[in-house]
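One protein chain is absent from this view; the other protein chains keep their places.
Here is chain A:
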Amino acid sequence: MYENILVEIHGAVGLVRLNRPKQLNALNSATLRELATAIVAFEQDAAIGAIVITGNERAFAAGADIAEFQQTSLAELMKGLRADQYEVLRKVRKPLVAAVSGFAYGGGCELAMLCDLIVASDTAKFAQPEINLGIIPGGGGTQRLTRQVGKYLAMEVILAGRVLSAWEALQHGLVNRVVPVELYLEEALELAQTLAERAPLAARLAKDAVLRAQDMSLEHGLGLERSNFLVAFGSEDKQEGTTAFLEKRKPQWKGR
């Protein structure tokens, strides 16, 4: 059904593997389209509580497909299909975990940053080298990297082409964890499984509040949090969660 990705289910976790190893998982339009389709399918699957996106040990994704870019006209790009796929991924409500090993360059780095958590292998490398092609990041790189690591380092990565090692990325808050390359996918799946076991409605409300914190004044952010909190407070899961806690047993979430 898919040509450029592999899709697997591990417990309550949906896994998408980018699978164009010869092209170091370069994100051409077809791959992005399949990725978005697969993730929307997981989003709609009630048995899935969290989603992991990965590549392979050598490359998470080494950017956009340069050959395809070279052949693409401005008019074609302006139809916005590529941007639409990113929007689809951005609107996913379930937690997205990137399991990154090797190259996360350009669109690959942007795809990782679009996720909610990043588990990096100790061989992971992050970069935004678009400027070498006479373009700039177009999948959120200038915005998300800057929010994450600050203006000065972002300028160096985006203008000068500096590559961040996994440990540098950790130091600058770009990834959650650095783990041995032999275990990065396993660790990401384990983390995703933990997220998948949380109360789904609360997880969704929490993700929404955290993501929007970056766009809002504290005043508005606190207001949004309050609204989300009230929604969570009115849920059956809140009743179940507090009762289970007092009864010292594991809660059974209903997702409402």
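Criterion: a residue touches a chain if its C-beta (ideal position, glycine included) is under 8 Å from a C-beta of that chain, and two chains touch if they have at least 3 such contacts; residues count from 1.
Criterion: contacts and distances are computed from a predicted model.
Trainee: Leaving aside the chains on screen, match the unshown one to its UniProt name from "NADH-quinone oxidoreductase subunit K", "TRAP transporter small permease protein", "2-(1,2-epoxy-1,2-dihydrophenyl)acetyl-CoA isomerase" or "RNA-binding protein KhpA".
Mentor: Missing chain, per its UniProt entry: "2-(1,2-epoxy-1,2-dihydrophenyl)acetyl-CoA isomerase".
Trainee: Which residue from A:E8, A:E76, A:E156 or A:E182 sits in contact with the chain not drawn here?
Mentor: A:E182
Trainee: Of the listed residues A:E43, A:E57 or A:D122, which contacts the missing chain in the full complex?
Mentor: A:D122
Trainee: Over the whole complex, note the residues of chain A touching the chain we left out.
Mentor: 122, 167, 178-180, 182-183, 187
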